Structure formats: C-alpha cells, structure tokens
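The complex is shown incomplete by one protein chain, all other protein chains being positioned as in the whole.
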C-alpha cells in the first residue's frame, strides 16, 4: 500500500495491485492533460490535471464500494473485485486527448468548418481511445495484478464502453458512470477546490455512507435526499459558473479553432499507437501553436485581442441560430478563426427509461423526480458565446446585432 | 477594480492601476511557469503557477500595508504609493526562467559540469532578468498608471535589486523581501494548499494585523510571537518535507541535468529580448526534451528508470563530499547525466547585522533570537541526493557506499 | 477598535462606539442563551450562544454596508450611521428568553394547553421585550456613543419593530430583517459550523460584494443568482435537517411542556424589569427543572424515557389533525406532558406585495421567483412530531395509529 497526499481527499491509499498501472507511462501521461482546459484563464488556480482526478476517482470508488458492501451485504464483492473496479475507475480518462473536452470539440469544428473528418465514432472519443490503450498497453500489468479474473482487460473495457455483461460489471458501471458517481463526485469537489468556489462542494462523507446496491440498481437512502439535491445543484452551478463561464468558453473555442486548423493542415494527427499517444499531451499542442496565426496564439496564451458576445438563448432564438448555422460556419471559415462561435448545453438531470437516481423510501424505491420538486424544476442550461478578434469589429457588430435581436 | 477568485485568499481585489500590467504578455507568461517545478511528482496537486502566486503576493502586500499604515500612522503611505508597492510585489518573479529555481540550478550545473558559462551574475538570475524586462517591456504602462511618481520603473527596479534609496523604497523592500514578507507568506499558504499539507499554514489574519513600520524597520508586536514562530517553522517544514523531499529533489536534479545539456548543445539559450522571453516557459523546455537522451526524458516525464540514495550529512561528511567534488562531477559528466548529484541547504532563520525579525516588546524592539528559544534552536537543513539510472547500477553501488560511510 | 476572535468570521473588528453596549450586562446575558436550544441533543457541537451570533450579525451588517455604500454610492451612509445600524443589528436578539424560540413556543403551550395567558402580543415576543430593554437599559450608553443622532434609541426600536420611518431606517431594516440579511447569513454559517454540516454554508464573500440599495430596496446583482439560490436552499436544508430534526423537535417540545408547566404553576414569570431579566437565562430555567416531574427532567437532561412518532403530513392530514386539536390538547394536558405534540412549518421563500428578493438584471429589477425556477419549486416544510413517555405506551399506540393513517 502506498500513500499519496491529495489536497481534496487527504490521503489516498493505493492498494499494491494498482501500483504497476500507476507507474505505466500511459497513466503518468495524464499529468500533462489539464482537467479543465483553459478554465485557468478566469480561475487562476485551475491548473490541475487528469492524473490527480483519476487517483481521486479510484479512491472514491473504493470508499463507495466499502459502504455499499456493508449496506447491501454483498458477498460477491471481495477485495480483488473492489480493486479491479477501482482500477477501472482510475482508467476511465486514460484516453483523453490534450485539453480533454476542448480537443473533442476541436474534432467537431474540424469537421463542420473545414470538412476534415479526423476521428468519428458513435461514442465519446476518449472512451474509445482509452479502451484501445488499455488493451494494447496495459494488458500484461493487469493480468499480473488480477490473477483470479479470467480477463481483467475485458472487464475494464466492457465497463468503460457502458456494455456491462454481468452483475459485477453493472456495479462497476454504476460506480463510475452514473448521475451520482465517483467520477462526478471527484470532479465537483476537485474543480471547486482549485477554482476556490464553494458551490461545487457537497457532503461526500454523508453521501457515501448511504449508498446501496439493490436489484442491480445503485440506490440512495431517502434520508440523504438533501445531499442528492445538493450534489445535482452543485454540478449545475459548476456548469453555469465555471465550465460554461463565457470567458472560459470563448478561450476554449479559440483553442478548438486553433487545434482544428492544425488538424486540417496535418500538423496534428490523432495518434492510434501507444508510442505516439504518450507524447500527445497539452505541451505538445502548445508547442504547435506557433504554426497557427499569431492572433489565435496570442489569445490562447496571453488573453490578447478577442472580445466576446454572450446570450442565453430562448427556444425561438435557438431555432433562428440553427437556421443560420451555414452562414455562421462560413463566417468562421472565411475569417480563418478570427470569429469563433460556441454553443454550450447541459441537462442538469434527466430521467430516462433505465436511468435515474433511485431513492430508497419507506414505501419502496422511487425515482428522484417524483419526490424532489427542486430537481424537477431544473431545466437545460444553454449559452451561446461568440468571440471575435478586434481587427474584425465588422464581424463583432454583425453578431452583436444578431444575438441582441435573438436573445430573451 | 477587478475581482479575481483565488482559492487561497478568497477574492483578490485588483486596483485599476494594476490592470495594464496584469494584461501584459510578460505577466501572463507566468501562467506557464510552475511555482514548484517538479514537486507534483510527489504531491500531485502542485501544478500551480507563478501567475497566481504573483497575484497573491500583490494582494498580501496591500493587506500588510493597510494595517501598517493604521498601526504606525504613516501619512506618506497614500493609495498610489500602496499600489506602486503592490505592483512591485506583483512583479518580483516576472523574470523567472522555466521551472524557476530548477533552471537557475541548471545554469550552475552547465557551468560546473560542462564548463558552459551561460549567464552569471552576482545576484539571483530571475531578479536581474526581471528588472531588465520591467525596464524594456513595462515602462509605458507603469508611467501611465503612476503619474505622480517621477520614475516608477526606477522605484520598482531599486526595490527588486535590494538597493532602496529612500523611506518609501525601504518599506517596499521590507514588505516584499524579508524574513516575514508578502512573498513568503503567499508561497507558504499557497504551496501547502496545493500540496494538501497543513504544516505550511499559519495564522495570516493575525499576523497582518500586528505589523508596524518604525525607524525604517518592519516590526512585529510581541503578542504575536507564537505566529512568528509558527511562520518560520512552517517554512522550515515545507523545506524539509516538500521542497527538499528527496524524490522531488532527484527529479529536479535530472531536469537540471537535461536543461544543462540543452544549454551546452545550444538547443536552449537564455533570452535577453522581451520577444524571445515571452515564449521561454515550461512548455518550451518540455518541447526540447526530445533532444536529450531518452533515459532523462522518461525520468522527467514518466518517473521511469532512476533510483535514489539520500543522506543528511554531518559536518565531516560535508567536508568529505566537498573534497570529492571533482570526482563526482566527472562521474556525472562521463555518465552523460545517468548519475545526478544534488545538495540542498537552507537556513531557517539567521540574524545578521541589519537583518532580523524585530519584535516590539514592552521593553523596546528586540531581535527575535533573543526572545524565542524555539527559533534559536533551529539549525541549517542539509540534504544530499544522488540519483542514478538503473542501467548504471555500478554508479549506484559506488555512491551507496560513499554516502553510507559518510552519513551519520 | 477591539478584535474578537470568531471561528466563523475570523476576526471581528468592533468599533469603539459599540464597546459600551457590548460590556453592558444586558448584552453579556446573551452568553447564557443558547442559539439553537436543544439541538445539541443530536448535534453535540451546537452549544453556541446568542452572544456570538449577535456579534456575527453586527460584523456582517458592517460588511454588507461597506459594499452597498460603494456599489450604490450612498453619501448619506457615513461611518456613524453604519455603526448605529450595526448596533441595531447587534441588539436584534437582546430580548430573547431562555432557549429562545423554545420559550416562545412554551408561551403558546401554556395558553393552549393550560389556559395561562402569560404574555401575548401581536409581534414576536423577543422583539417587544428587546425594544423595552433597549429603552430602559441601554439609553444612556447609546446616547453617549451616537451624539450626532437626535434619538438613537428611537432609531433602533423603530427598526427592530419593523416600522422604519425614513431612508436610513429602511436601509437598516433591510440589512437586519429580510429574506437575505445579516441575521440569516450569520445563523446559517454559524449553525452549520457548529453542527458540522456543510449544507448550511454559502458563498458569503461573493454575496456581500454584489448588494445594492436602490429605490429603498435591497437589490442583488443577477450574476450572483446561484448564490441567492444556494442561500435559500441552505436555509431550507438547515430547517429540514437541523432545526426541524424530529429528535431535536421532540426534546424541544418536552422542554416547552416543562416551561409551560412552570409558568402555569408560577415558578417561572416572564420578567419585565431589566434587573429580573438579567438572571433570566438558560441556567435559570434548568435550575427550575427540579420542580417538574422527573420524566420530563430526565428527558430534557439525559435523553431518557421518551419515544417519538413523526410524519410529514399532506393537506388532508393537516385538516384532520386540525379537527382533532381539542382531543390532542386534552391528551397532553391529562397526561401531564407525558404526551407532547408539535407541528413545525416554514416557508422557504414567499413573495408578497412589498417583500421579495429583488434581482438587478440587464432588463431592470425583477422579483426572484420570476427568474429562478429552482426557488419557484420550493414548497412549505411541514412536520408533525409526537413524543410519549414509555410509561404511556397506550398513548403511543393511539398516536401511532392516527399518524400512520393520516400520513402520506
């Protein structure tokens, strides 16, 4: 067992079985992928990496499992299975490209604006890349660590691809990827710690003690309904104020634009081999920025030269912008990225056929919306940000007009 | 006035006069210089930058000045002077090279091991570079902001070069560079926040309220002697456990070695022009690492391949190691850096003719050591770390033997 | 200026004008009135007093006023007026009876159950007593401290009685008694600090910086809408989980019962003279508990002997319980308090003709509900708790049946 000091969780105790994975360069690489891309433009403390986040998710998954095992008397959940689930949790982001979601957005920009179809899959890019990397780069370590499992790599990939095939994998999936899970728990606590904002905090000590696994569902005791609400609200506030902050959004849009141009021009290629993936980190992308026009580089590096327009569009405005997409994309393209356009949206909570937060009440298991008017009241967050370089005030005026007329 | 959210100080209120300096790329560049180089190898949260530290020092200097003004009824200390001092504080690290002190150490390694005399001055490199940059890159902003001062640039450079020429500059110097000052206060609070260790914390709220400026001395009221002790002990513990952690030390030594080789081979050149300095940041150095041998790069990036030996040498051991320096340097050189050697030392507190912490007691001003046995008991911290690549176990065995025989 | 160390706000700086009021025994008495009555039965850290809360409210009112003055450029708000408002804030609870709201509830129990009409007014008892005490016990101190005011006592009483007669008093009233005010801000932060629960926390540093006073309204900038929501939710969670916790509620109901019997029997008399009021604190009531039957005393002091039944009643249940009130009261009376019955209710937020949280949006001032679906979703909290002594299992069974049939 190895102790790692973590400012969010205090000490993280790493079981020995996980050490070879942590030492592998594929995992160490996550030190050089920022958790929240350019959020440090507004919140200067947000320089934290996917590396520490991944350790935190691993830690929380072990904590969750400890209490779930007790609360639901799960005999099948032995120490080795717990550690395999924790390893899966730890690897959930191993396939993230530089600047994480900003690069994934750049792939879309490259396609939409420049017609360059670099990498398209029906699932999230980082999940697909991640499972490929686990298969090709971590197989032998995993097999040595988890000897009683026939195929630990299969376990991990099935869970990460959201195709669990048995009870054990279902539990793992619910711990790692769910409305309330170890991943979200860690990033809310961690991102708000580094941003220095309190609204991302919630009572993790209480939450983790009242989780159950019943009938293949992750279930929460009704007495902690306030914590569940607090959790989902915390997430909503983090989206509204941090991840979707209009200044953060504009700089990420400019970075996406720059990456898209680098992809278009062949200066960046999404790697498929472990060897190439290893050096494909934030530093690598930054070192290529000298190849894009200086207005983009100066904006991304030094906050120079761009202004922004922002709205929270209503339904009719969304329709109107949708109908103008072709023109907007043309303006972005013809200005060579001196105009950028980005739409944000997130649904704070949604219940679908098999997906919901399940609450264990005295009258049985209920879906969250049935018993929480607060959560029932939450609606989709939508924002539109337009950025333009000061040398293109003409575009600024055009979009100022469009958005003002369109806005609520 | 602009508000910046800081996880350490809550909100930092930036006076309008300082905004042009903050917006300047020379200051924005500090986002890309890590505060504590490779400390994140052991403390994964330590990814913070000189940018936020500089804002913190600016903030604390304003706080200190507010209370000093009140406590010592300083009429000459008006708002504009306070803000000029705060600007000086904010610029104290503007000349830091990539990875800060690790690069300064690399300059010495380059000279000692490879005979390459890149940049030598009788004062700290980052101070000299910083004052040059202020002169050549920030003059017009500063003159516009501080109109009632004849030569704000001269003020700043005299203070940073530790050659204050009048009462105002003396006060500024004491606030920024002293045993207990805004710089150290910020880095102790900040580094321990990101490391997640408590021993770097001290009671800043109490400390700042009992500072005085009397007879050109910064003086502390005796009732907060415990805070003064706590501050100096906090600093000592941070050196012992974080900055001089043997693993942190070894990786920084390997990075110094790599930088020294890059300097030797002309791949890195310390810039003297603003334009070149702007891109000379951590990213830039990392992008050059592909030019050094893979053992060094893999160690620096992925913690691969090196082992370490560490001792806390006694006096006779120090003498012995001193006498072996030529041989040690030759081993480092001939192994092309597969052996690295680093000595750490820091004096937690020292009183010299004009330098001391001055305490205001009922019987007059006293030097700290006279009234604090705890501080009187502190002695120099000394550590030696040797790192060697696993392909050179022969060197490992040699130094294991030398250090074991030498150590206490 | 005097510094008081407060665990919630760090340091509280007390202006000199307020010192005579703080030193007065009427204010010192608040040390012996617990802020949250018997909440320590469930949350053992909640032993805090009205004394520290009152200092906290004073402190926050000064903070609020500092930013409001800046934001709304209020010239009439000079230092002396700010300190008079802060004094008013500090005195808002000076008339609280022992165990605060629990005693106020006991007055109702005494009347309803035992027909003893001890003290009835159309406003809150502690406000009326408080203003009387200020008039009769603090007049000379206040007049000495606030010389430029014609009648500082009148100012204070008009504000506390919610009958402000001019702009200054209106501002004071809004700062002290409002949906979002210094009183609630302090008690949420303070009560959650001592309870050790996070859901009562909110971002006070951000909240206080974006308050305005416009057209005699306290107005909040729309950019901090999330903080406003967080504040109102924090208050709701504190009510649901702490103040209205069913165990806390039952013990407070038993204490109310005991006090009511002491009032009925003349062992306790609500004092009207300053001299008698001074000794009328929690200790005094506790010393009288030996005069009530041992079952009540043992419950209140040592958590012995009572069991509880709790429901959250729906509308039809409320009607049914209302129709049974006579019978319930008779059971309480005839059991001599071995049965206790308590209804809780609180409306998290309500807009009425002149009362609302006003938000300053780009389109003008709006009422909160119009722009916050989350707040619009909040509904009244209602709980009913019945407690019965184990020697009266018959009553237990009776009410178990009634409540089970009635509950949702």
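The first chain written gets the first letter, and so on, giving A, B and C; residue counts start at 1 in each chain.
Assume a residue touches a chain if its C-beta (ideal position, glycine included) is under 8 Å from a C-beta of that chain, and two chains touch if they have at least 3 such contacts.
The structure presented is a predicted model; accordingly, all values stated were derived computationally and were not measured.
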{"item": "Touch partners, limited to displayed chains, of the chain removed from view", "value": "A, B, C"}
{"item": "Identified contact with the non-displayed chain, of B:116, B:161 or B:378", "value": "B:378"}
{"item": "Identified contact with the non-displayed chain, of C:165, C:272, C:304 or C:379", "value": "C:304"}
{"item": "Residues of subunit B (touch criterion as defined above) contacting the omitted chain", "value": "197-199, 201-203, 226-227, 229-230, 233, 237, 240-241, 373-374, 376-379"}
{"item": "Residues belonging to subunit A that touch the chain removed from view", "value": "3, 10-11, 205-206, 209"}
{"item": "Residue ranges of subunit C at the interface with the undisplayed chain", "value": "4-8, 10, 23, 25, 28-29, 31-32, 40, 42-45, 47-49, 51-52, 55, 193-197, 278-279, 283-284, 286-287, 290, 298, 301-304"}
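Methods note: only the chains that are shown with their structure count from here on.
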{"item": "Turning angle required so that subunit A lies on subunit B, C-alpha fit (0 to 180°, nearest 5)", "value": "180"}
{"item": "Longest centre-to-centre distance from subunit C, chain (CA-based)", "value": "B"}
{"item": "Copies subunit C and subunit B - interface residue numbers shared by over half, same or different", "value": "same"}
{"item": "Separation of mean Cα positions, subunit C and subunit A [Å, integer]", "value": "42"}
{"item": "Centroid spacing, where centroids are CA-atom means, of subunit A and subunit B in whole angstrom", "value": "34"}
{"item": "Multi-chain contact residues (two or more partners), subunit A", "value": "197"}
